[in-house]
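Have a look at the structure that comes next, please.
Selected chains only, in their assembly positions.
Order as written gives the chain letters A, B, C and D; numbering starts at 1 within each chain.
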Amino acid sequence: MEKNFIIAGFGGQGVLLAGEVLANAFMLDNKNVTWYPSYGAEMRGGTVNCEIVMNDSEDVSSVNKAQADYVLALNQASFDRFLPKVKSGGWMIANSTLVDEVKKRSDINYFFAPVTRLADELGNSKMTNILSLGVLAKISGLTSLDTLEKALDNVLPPHRKNLLPLNCKALKIGYEYDLSAVKV
Amino acid sequence: MTTLTQTFKIPESIKKGSKFSFCPGCDHGVAVRLVAEVLDELGLRENTIAVASIGCSVTLYDFLEVDSLEAPHGRALAEATGIKRARPDKFVFTYQGDGDFASIGMAESMHCALRGENVTAICINNTTYGMTGGQLGPTTLLGQVTTTSPKGRNVEYYGYPIKIAEHMALCDGTAYSARVSLDTVPNIRKAKAAIKKAFEIQLKGLGFSFVEILATCPTNWKKTPQKAHDRVREEMMPIFKPGIYKDITANN
Amino acid sequence: MTECLTKSKKVLTKGNYAIANAAVIAGCECYFGYPITPQSEIGEFMSGKMQELKRAYVSAESELASINMVLGACSTGAKAMTSSSSCAVSLMQEALSYAASDELPIVLVSVMRGGPGLGNIYPSQGDYNQATIGGGDGDYKMIVLAPSTVQECVDLTYRAFYLAHKYKNPTILLADGLLGQMMEPVEFGEYPYPEVDNSSWALSGAKNRPARVIRSYAPSADDQCEFLKKLHAKYKLIEEKETDWEEINTEDADIILVSFGSPARNAKSAMKECRKMGLKVGMLRPITLSPFPSKRIAELAQTAKKFISVEINMGQMIRDIKLAVNGKVPVELLNRPVGNPPSVEEIIERIKKESEV
Amino acid sequence: MAEREMIMSHVVIDKERCKGCYLCIDECPKKLLKIGKDVNSLGVHLVEFEDPNHECLGCALCATRCPDMAITEVYKG
């Protein structure tokens, strides 16, 4: 089984880090995983994204995939850009604080959560990335909250470890967010 | 009803509709504008060939409405030499980072000055390789933390920064060598005067003219643009002292 | 970053850091470098780590300087390396030719970006020729290793140091920007090779022995002819002993994909998909690009009906494949000039098309 | 354009050029520039020029300082 994820947003929204946490989680789950960023001559302040490919059968994953099983879009530009990349039957998970709740494609699943607002409520809008990662993880059902917390611990450098509790909190809020709103 | 006088406008030499791709608060923007203003004031735009170097200012040609050549990293003054020798009637200047000018391009810079090529070089000294993410460069100050001096520049591993304007002044082919700063508006004005002087020296055919501009790199310094200017003043200027190091047209 | 790289457990690591940390574990004593995207992380990592370990690190003034510092360090028998990318590796060609001629065990990590000229920082395999044929003067060969995963970035970094010293030959680890920036779980383990004894040739001061000289100057044409023959005998030996590749499903394959580095990942996936569809597709992934697995490809050309070279360039490795196949069967190119590797879908489509013919 | 802009010192700000470095703010001797609420396409909170008491000197200190030529014109009345 192979699943791939795209996490996209503004530069500064921490999408690369969120992706790294997810990749770490898959690693802890003993799966093969590959993370890679989009990079190039993009303007500072433009959109940033990374792709995570998880599989538990192959020794090595392919890259530059035509489509993704899950897209997490933290801003409108990312939503617009990656909507066509969601696999038919796949998921578009979007930050409804910054993204209009419009559903152009009918062959995919949508989930809109006001993650930036939720992070603000938590007291730190910088937690948007981790909070939304919680949502993504839960929806995918591919890793546990527990693993994600360990993954966070892996990713935060020593001088940032003080932020671990807050990050875990954000993760939890996302992971336990009410998915009943999901309409398939 | 009094009439209005326009005290500021976008220079003609700036490409219409262009926007700088520099980071917020980066002094590169000011420096490029000053160059454009001087090109305007001296009526040089249509007779100029600019040489862009590899660094944050590589896309200079996207901002200036002048013919431009992009030189390989460090070779801008070799390119400028080729251009000027082929077309001595053209006005030729380079716009380079400190890494480009004084690190990989040290030999080309020095020998251009020694030959007294009748070209002008503008060198933006921001004490780092900005474009590649803020590594230690030839002008990085002692103690300065960069991505390749995580504990600060120490003498044992890295040695000392270079004083570019002084070395240029020491070359007999150099007609003009100045160091200026962009930390305050008065200094911005002085910087412009130095650029103008350097350009005039070329117009008079007197030899190599050089302006080192102390500038900020807020992104890699991890400082606000304001604090970055404080750093220029407090840390850079005591080591890299602004001044005119050589001016063969000065009578003294 | 520095902190999380341990030898003992799996860590999610970026290709560039994997290479750097592997070099440290391999016992690299000196790193000299000048930044260039997409490999600057290597130097950044080294700047901290090497000082921490009291090893040598220099922020060189240019790639010309950094590669020549490596030559200097290696002349003492030290393990030394530099890393760079494309246009900057072009600047190193004279020194690489000297190093080959001096028989110095230098290690160069070349993380390819788009060319020619400044190009851009997207992934590319446009420097296959530069690495395997060399842009320096004269007849010399590098050993060129091409990782295709982050774990291989580690394993082949170890191997690069080993082979460089074993054969006293410049060795290039040739990655691409995508691999440099990619993170995957890796295990570093210990440096798996024996230490090579350099004491018979390294410069160390002429104490109790005649003075030594390391040079590339040959005073007479005859000397030089002899030297070149000796050098090429060494290359032959390296070819016999060290040629390395990965091969899957080739036994009965009609179509064999040949691909290295990051595109090889997609070629592999595509091959597997095609097998599921019943298409007889195999793949061969050269791990040493120089020496190239020509012999094996020649053997496979006896049974396969077609080869497809999958590359991120205008078609460079395909020449080596053609030379190996020597007209037996057609060799086709599936390339993207620069940027991401051809996608799995693209490769599958091409395989289908080629199968129809 | 309001009539007073025709005769009084003022500055013109190009919202799409402003990158929100806020260097101009400190520079103005009359403190006529401040961070506004509006955001441009870069996501930057724009600088606003507010001069209810017609204090602007038209000195162009702000524009001279601005690294992005976001203060595109300055007029002295």
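By our rule, contacts are C-beta pairs under 8 Å (C-beta built on N, C-alpha and C of every residue); 3 or more make two chains touch, one makes a residue touch a chain.
What you see is a predicted model; the values in this text were computed from it and never measured.
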Worksheet item: Hey, what stoichiometry does the whole file give for these chains?
Response: A x2, B x2, C x2, D x2
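Definition applied: only the chains that are shown with their structure count from here on.
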Practice prompt. Please compute the C-alpha centroid of chain A, do the same for chain D, then give the distance between them in whole Å.
Written response: 39
Discussion item. Measuring centre to centre with CA averages, how many angstrom lie between chain A and chain B?
Written reply: 43
Item to complete: Give, as an integer number of Å, the spacing between the C-alpha centres of chain D and chain B.
Response: 27
Discussion item. Where in chain B do residues touch at least two different other chains?
Written reply: 23
Item to complete: Mind pulling the residue numbers of chain C that touch at least two other chains?
Response: none
Worksheet, complete the sentence: In the complex, the residues of chain D that touch chain B are 6-7, 9, 11, 16-17, 19-23, 26-27, 44, 58-61, 63-69, 71-77
Practice prompt. Over in the complex, which chain A residues touch chain C? Could you list them?
Written response: 20, 23-24, 27, 32-37, 39-41, 58, 60-66, 154-155, 157-158
Response to the item:
chain C contacts chain B in the complex at 34-37, 40, 43-44, 47-48, 51, 57-59, 61-64, 87-88, 117-118
